[in-house]
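The block that comes next holds chain A.
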Amino acid sequence: MIVDWLIQAGLVALYLFLAVVIGLLFMGIARKVTARVQNRVGPPVYQNFLDVGKLLAKKTNIKHNWIFDFAPLFALAGVLLALAYLPMGGYKMLSGEGDLILLLYIMAIPALGFALGAGASANPNAGVGVMRALMLMLSYEMPFLLVLLALMIFYNTASLSTLLEKQMSFAWGIVALPISALAADLALQGMMMEKPFDIPIAPHEIASGPLVEFGGKYLGMLMLYSAGSIVLETTLFVDLFLGGGVVLNPAHYGIIAYVVNYLVWFVFIFIVWMIAVLINAVFPRFRIEQAFKFYWKWPTVIAILGLIQAYIMSVFMGVVP
Partner candidate 1 sequence: MDALTLFGIFILLPLVGALLSYFGRKYAPIIALIFVAITGIFLYVWYGNFGSYTVDIGVKLNLTFDITTWFFMLMINTVIFSSLLFAVSADLKNAGGFSTLMLLGFTGANGVLLSRDFLSLYLFWELMSWSVYVLILRTSGEYARRYLLFGVLSAYFIIMGIGIIYYYTGSFLYEDALSGVIPYYAWAWILVFLILGFGVKMAIIPLHVWAPYAYSSEQPFVSFLSGGLSKLGTFGIYMSMYSIAGVGILDSFGTFRGVSLLGYPFALLGAITAFVGTILAIFQDDIRKLLAYSSIGQLGYVMVGLGLGTSLALGGALFHAFNHAFFKSLLFLGAGAVIYRTGKYKISEMGGLGYRMPFTFLFVLFAIFGLAGIPLTSGFISKWMLYEAAIEKKFVIIAPLMLIASVGAFLYSYRILYGIFLGGLKEEHKKVKEAPAPMLAAMFILMLPLLIFSIVPGWILGWINDVLTNTGLKPIDYTQFTYYSSIGGANMATFWIAFMVLFFVAVAIFIMKRARVVNQYDNYFAGEAPSSVALHAAHNYYKPLKDTWAPMLKYSVDRAYEKFSKFFVDGFYEIKKIYTGNPQDYAAYLGIAFLIFLIIGWWLL
Partner candidate 2 sequence: MKAEDIFKDLELKFENLKVKGNTLPRYKAEVQPDKLEEAIIKFKSNGFNHFVALSCIDWIKDEKFELVYHLFSYEEKEDVFLSIFLPRNEPKYKTLRHLFPQIETYEREIHEMFGVEFEGNDRLGEFILEDWDNMPPMRKDFDTVKYGKEKYESVPLINEGGEKE
């Protein structure tokens, strides 16, 4: 029993490490793509690895008080925990042990820990930044929760692993609930704080908001957190709507299935990430009221339509995947 437990732990560790590496790679690709959109050469794709290396190797690190340390610790631990609960490339890590609502609240742990650390830096910019971040969270959570509800009602399950199986057997989320997928993608733009919605970390207005007092190893760990959260949010979208990239059934093909699924999953999250980056490259930044009004108007209407569609299909038309 201990042996396969260790193998499981080893695999989870490998998947988490790969997730963070992919996250940093995606940040590098995003900077390259944005540069190309702006007709610039742009940094090398591995630039973010150098940035994180430089930050972690900084000589002096400034900290304000013991609550200040909460930010990097809770942020990194929380995002790794959330990634552990998310099936990546069909490999169901801990997602059998917890369900979508648990994952939703685990994603709140790093946000709250990061907000605590930022608040403890006694800098008014940080306080305003966190206020904006929480308001943005309230705004994009409205359509996102409606979308999750539509999925749970339609597939009649809250556990991600069974959701993957049902998507494989019945139809992908994007095929069954296209309207909800659109609302989810709009909500994703706010969740990943990409350009029209990077209000909380606005460098020009509030000196990069909550990050104002973080430098050196603190900023390095927070960069790992943001890398992990990129993979987390894109994988969440892929798992909910694109069947988690599961193409070959692991039961029949064994290891090859896992590798192929991993590649397909990688391509899917890359596509989702590119949509977000291309929107990011061309949009100015909204004010927080505009973002709130936007999210509680159009994406919420779309999400409600998706919910109604799911409700009708599952209750009246009796479609049971």
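Operating definition for what follows: a residue touches a chain if its C-beta (ideal position, glycine included) is under 8 Å from a C-beta of that chain, and two chains touch if they have at least 3 such contacts; residues count from 1.
Regarding candidate selection, all candidates are chains of the complex that A comes from, given by their letters.
On a predicted model such as this, the values are computed, not experimentally measured, just so you know.
Undergrad: Any copy counts here: identify which of 1 or 2 touches chain A within this complex.
TA: Of all the numbered candidates, the touching one is 1.
Undergrad: If we count contacts the way the header does, which residues on chain A are in touch with candidate 1 in the complex?
TA: Going through chain A, the ones touching candidate 1 are 9, 56, 58, 60-67, 69, 72-73, 76-77, 80-81, 84-85, 94, 97-102, 105-106, 108-109, 111-112, 115-116, 119-128, 130-132, 134-135, 137-138, 141-142, 145-146, 148-149, 152-153, 156-159, 162, 207, 212-213, 216-218, 221, 224, 287-289, 292-293, 307, 311, 314-315.
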